[in-house]
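A single protein chain has been omitted; all remaining protein chains appear in their positions.
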Amino acid sequence: MTAPWVEITNEPIDLNAMVGTVVDRGVGAVATFLGTVRDVNDGRAVTGIDYEAYQPMAEREMRAIADEIVSRWPGLRVAIVHRVGTLQVGDVSVAIACAHARRAPSADAMREAIELLKVRVPIWKREHYAGGEWTWVDPTQPTTATETR
Amino acid sequence: MTAPWVEITNEPIDLNAMVGTVVDRGVGAVATFLGTVRDVNDGRAVTGIDYEAYQPMAEREMRAIADEIVSRWPGLRVAIVHRVGTLQVGDVSVAIACAHARRAPSADAMREAIELLKVRVPIWKREHYAGGEWTWVDPTQPTTATETR
Amino acid sequence: MPVPVLVFASYADAFGARIVSVPVETPCTVADIVEAMRTLKGGERLPGKPVVAVNQSYATCDVAVQDGDEVALIPPVAGG
Partner (left out) sequence: MPVPVLVFASYADAFGARIVSVPVETPCTVADIVEAMRTLKGGERLPGKPVVAVNQSYATCDVAVQDGDEVALIPPVAGG
């Protein structure tokens, strides 16, 4: 696969493979970002997260983000992969790789990509907590209500 | 191996393995940086790079950098690996992985780590150019003189 | 003809389905669809201004919807 590689997947994310798709002979720097499931959020013990996506639109938005950052940092090569399904603590949910001749553009583009992804790409997560409660995370709310399974 | 993992190695760098050492249950974000050998530098066609290190001091400085960024971003988990020997275009020369509960510290620490590495760690590179010339790269000089092999 | 609307995550929980058949006459607007959805069971759980996508692009409330368009209600996103 060639850059930009954007994908919603059910499988574990292979960062080495993503880096392989963005590196070419003109690349001197690759900045990557990984989101991982951590065991606490808003002070609550998290046991796992279900990720759900509106897959075709999510891939379309991810591709739009890739195109936007490439137009802002010409020569950039981008891969964005988001995993869906049930993830455990420590699993990688999203990976972004930005490759460029120079390190500042690769790092700046990586930051921009994850920020844009978080506000625009139609993906949702349901956090499960110790004790069996769960909630759909709503970043627009200061705290989120929970439901009991 | 546990974080911080710092190493000078002759072997290809496995980014997935590095990420594995910095992710733990409290980590929500991992920012990584890879330096790769590109086919042109200062307008000249590069055919390969020899990296040389003062290994024990290089590892000591890399560990000092890891310690410094951990003290600046508490909770950070760091891996820094630099490859030495003869590298081809596209090969990874250096990899840094910074893991944290939150993405801003992971990304900021990654940027700081590569900047510090480039000014402090005793590693040198000899670039080989199309035509057989080569030079030890001196970032303190605007342009570098070359010698013929 | 009713418009099938894709719903996700908390909205799918609210409506108890992943596709909701919304009783409107096409052509109509995004706003018409949202208002019609409020009258359905679960619709009371929609926020004041839910985000809508038409044909996989974010759409403002005045955007027209024709037969065959893919309409989706987008809960607050939380990827990453």
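Note that the chains take the letters A, B and C in the order they are written out, and that residue 1 is the start of every chain.
Methods note: a residue touches a chain if its C-beta (ideal position, glycine included) is under 8 Å from a C-beta of that chain, and two chains touch if they have at least 3 such contacts.
Computed from a prediction, not measured in an experiment: that's the story for all the values here.
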Left-out chain, listing which of the shown chains it touches: B
Given B:P4, B:G35 or B:P105, the one touching the chain that is not displayed: B:G35
Residue touching the undisplayed chain, where the options are B:A66, B:V94 or B:A107: B:V94
Listed residues B:I13, B:M110 or B:I123, member touching the removed chain: B:I123
Missing-chain contacts mapped onto chain B: 35, 51-54, 56-58, 60, 82, 93-94, 114, 117-126, 136-141
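Just so we're on the same page, only the chains that are shown with their structure count from here on.
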Separation of chain A from chain B, taking each centre as the mean of its C-alpha atoms, in whole Å: 24
Shared interface positions of chain B, touching two or more other chains: 103
Where chain C touches two or more other chains at once, by residue number: 80
